[in-house]
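Single-structure report; data block below.
All protein chains but one are shown at their positions in the complex.
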Amino acid sequence: MIDVLGFLITLTTYIGIYLVLSLTLTLEVSSGITNFGKVAFYGLGAYTGALIGTYLPLAITGSRASPFDVNGIQLLYTISKSNPVLDLSVFLLSLAAGFAVSALFGLLLTYPIHRVGSALVGFTLLSTGEVLRLFYLNTEPLGESKGFMGIPNPFAWLPQARGAEALYLIIVWCFVGLTYFIVSRIMNSPLGRILKGMRDDELVALYAGWPTPLIKSKVLALTSGLTGVAGVLWAYYFTSINPNMFTPSLTFNIWAMVILGGIDSIVGGVLGTVLLASVDYAARFVIPFIGTTLVTPDYLRWIIVGLVMLVVLLKKPEGLAPRRGGVSKL
Amino acid sequence: MITQDLISFFLFSLLYLTVTIPLVLAYRVTKVINFTVANYITYGAYTAVLLDYYMRSSFGHNSLLLTVLSSFAVTGLIAVLSNLAVFKPLAEMRVKGDVLMIASMGLWIVLKYVLYIVSDIASSAWRTNLVSYSQIHYDDISLLTVRAGLVGVQQSLVVFPLLALASMLILYLVLNATRVGRAVLAVADNSVLASLSGIAVGRVVSLTWFLTAGLTSLAGVMWTTYSGAITPEVGDSLILQVFTIAFIGGLSSLTRTAAGALLISGVENFGTDLLSTYLGLPTSIKPMLTFTVLLATLIVSPPLGVAGGVPYRFTRGARR
Amino acid sequence: MGVKLIVEKVTKRFGGVVALNRVSINVPSSLVVGLIGPNGSGKTTLFNVVTGYYTPDEGRVLIEGSGRVVDITGWNPNRISRLGVARTFQIPRLIPSLTVLENMLLFYDYGSCASITCSLRRKWVDVEEAAVARAMSILREFGLESIAHKRPAELSAGHLKLVETLRGLMSDAKLFMLDEPFAGVESWMARKLTDTIRKINREKGSTFVVIEHRITELLEGVDYVYVLHNGSLLAEGKPDEAVSDERVIKAYLGK
Partner (left out) sequence: MRLTPASLAFLLIGLVVGLPLGYVFSTTTSPQSTGAPQAGQAREYQVGFTLPLSGELSSIGKIWEKVVYLALDDLNNEVKAYGFNVTFKPVILDDGTQDDKALANVQSFAQMGIKVVIGPAASSQVKAVKSFADANHIVIISPSSTAPTLAIPNDFIFRTVGSDAKQAKALATLAYTQGARTVVVFHRNDEYGNAFADFFTRYFSQFNNTKVYDLPYQAGLSDYTSEVNALASKVQSTGADSVVLIAFDTDAANILAHAAGNSVLSSVRWFLSEGPHGAQELLSPTIGQFAQKTRLLGTRPLFVHNPLYDEFAKKLKEKYGVEPTVFCDTLYDAVQLAGWAILRAGKYDGDAIRAALVEVAKHYYGPSGWTMFDENGDKAFQDYGVWAIVKTDQGYQFMDVGMVQGDSVIFTTTPYR
């Protein structure tokens, strides 16, 4: 028997986390920030969350165990199962810290890239992501290649696994709602129009009196912070992270979702995300029963994603659900 | 180990030059920040791999000349087709440079995984592992080295200078000695003016795609004589360095690009070794060195014009 | 009410090329001034220096209005724009994805209402209403109501130039710097543009600096003319004087 409820919970959790990424990317793209380094901020958030989620409970309970030892990992499991207050407060603290750290990083990064055009911005952010990954890989307190394990699930103390999953889903979707609110309010405001102007012709926006690099850095700080929170949510959902989870292919995936739906429409981005994430997850229930394995399904999947991106750009640049009307909504 | 570092510095400089000079020229003509450069390198290398397997199993030997010609043709054709299918229609829609770049990203993904599937199928058909292939030896190069009295010299030491030189020579001759080449240069300088003076810009752009992609694929062929394991990741792994070099050159100046190639190659080969030997840093900081150079370039001398940035200064008040 | 523009011995070099060589001009308030010269004489570079695109290598740029003198050398373009300096471009630059109305609104000073917090709290509604009313009244005043909801791609070159000029009014510009306003514009539209410039100049007292590349098509009724050649100021004076200056004729006709 197929477990429909479990299927839906898992699927919607993945979709929720991806939605935060694609919504923030939509805002970035509509402000002219070609963020090819989405994974940098995501990973930073995840690592911040993991750092707090493992070191802090061990420190509070007065244990000297390292979070990378078997002892420490087992202790973390025990704490998360027995101490709901500590478990939840560590999680909430991580969310806040993930936002702060990623936002600050986004703000700092705007300095080197403020004067160059979008191609260089994209490329610089792309390499930033890779450099951060190498940083995690070579930093001992971050677990080097081992990464973190035993990040406490905030609802691990619940007796049934299903209950914990459902509660986590609710948290993820509350945050999706918040992100949607922020992104749509900004995009449908005079600021949204300024951002659009910046994207199309930054010089004109500058001559219109707007300090575009400053606005850009504020937007990037906000979206990076939100992306960082998505990273925290990911880390606590996964309960173990390591540097190799944060490769550029994640960024390209999000880009594909956003392009599919329409490059500057919120609804489009949401649709693209839901569509692609659903196909990805649901495909697991079909692929094993097809029977042939000569062509790796993952390769085929990427080819289709790439082709869909190209077709959308060529034939329907506004995507599945284009943004309707002007910006001004009175 | 200064000699080893010198050798790798020399080889990598040549490799980077072979990729970045055509890249910059292509950008000046096509205005596409082109991710598929990675594919050109990989397809060059994999044409060599497939050909090597076929030649070895059918004839027992393999030739560099044949490999170079087929790599050039295959890659050049792919580039021309991708221009016709993607970049030309997009350019006619007058989209921004960003969209061209994103499209090239999509195309890069497609081409990358097509190659994976091709090498998987070839591997299972020929019952061998082509997804990770051993270093290739070219018999005509062995012959050449023996004739020249260089017995025991690694093939890469011969092939790298040979192909890099050939690439530069072809580029120089085509651009300066032929009419169509001069047309390419004219379009690179100013495409509007060029079209006004009666140059068929469309054909020149197609030719540029063919030529630059073909020349880039030589880097892939060079790679097959150097690396111990050829994988479909070859091109992707060079992207960071290649674009850093191109950005140092501002995507316009060929001399600055060449200087950038030497700089990055030097930083990577000497820098990594020095830091590892004297400061005990791990060699994995190599990409960080490249990235530092990129950041320094962005802060000290941002390539303003071509990259489309705005003139904004964070310093306050009047300044000279 | 217009402002006075003072450019003092400005020099701008690009590599070894001297694009502007100790250029000094002094545009009195509320005049329409022409800036002429052959291709490559430094007209647009001068605009770029005044509006903050480039920082001059030497010299100063000053704006004098309401009895105050402000040294704007090295300021960022957005700050100079907020001071009341509006410019247009040789090839009109409007935001393609925004309508004419929205393009106008982009130049309105929303102040703190353009901040992220204000957007989240939707505190901008009143200001937006005022801005739209203002933009519509400007468009109406110049008979452009009908194109308010069109996108730039649907407009003629003349309309683009017109909108580009008018959007300066959204930010209360006191100094307009127009880069070849008549290039590629049909003659009836050119007349309309001239009328518009005159009207703004008359009613608001704004100062205009207008680049014109062809000496013969110089704007009717320009009050004063500066002639640039090879980055230096060649001549200045009343239009007919300047045009008949033999150095100017030489610069235009021969080597």
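Observations on the model:
The chains carry the letters A, B and C, assigned in the order they are written, with residues numbered from 1 in each.
By our rule, contacts are C-beta pairs under 8 Å (C-beta built on N, C-alpha and C of every residue); 3 or more make two chains touch, one makes a residue touch a chain.
No experiment lies behind these values; they were computed from the predicted model shown.
Here is the thing to keep in mind: the chain we left out touches A, B in the whole complex. When the omitted chain is restored, the residue from A:F7, A:Y55, A:Y111 or A:W173 that touches it is A:F7. Of the options B:Y40, B:F87 or B:Y116, the residue whose C-beta touches the omitted chain is B:Y116. In the full complex, subunit A touches the hidden chain at residues 1-4, 6-7, 10-11, 14, 68-70, 73-74, 134, 137-138, 144-147, 149, 153, 156, 161, 164, 238-240, 242, 244-245, 261, 267-268, 271, 274-275, 278-279, 281-289, 293, 296-299, 320-322. One chain is missing from the display, and on subunit B it is touched by residues 1, 4-5, 8, 11-12, 116, 120, 123-124, 127-129, 131-135, 137, 154, 226-229, 231, 233-234, 236-238, 268-269, 272-273, 276-277, 282-284, 286-287.
Simple rule for what comes next: only the chains that are shown with their structure count from here on.
Relative to subunit B, the most remote chain by averaged C-alpha coordinates is C.
Mean C-alpha position of subunit A lies 44 Å from that of subunit C. Looking at subunit A, residues 200, 203, 206, 211-212 sit in touch with two or more other chains. Those residues of subunit B in touch with two or more other chains are numbered 310-312.
Looking at the complex, you find that subunit A touches subunit B at residues 32, 34, 111-120, 122-124, 127-128, 130-131, 134-135, 137-138, 200, 202-203, 206, 211-213, 252, 255-256, 259, 294-296, 299-300, 302-303, 305-307, 309-310, 313-314, 317.
Across the complex, subunit A meets subunit C through its residues 181-182, 185-186, 189-194, 196-197, 200-201, 203-212, 218-219, 222, 264, 326-328, 330. Within the complex formed with subunit B, the subunit C residues making contact are 52-58, 71-78.
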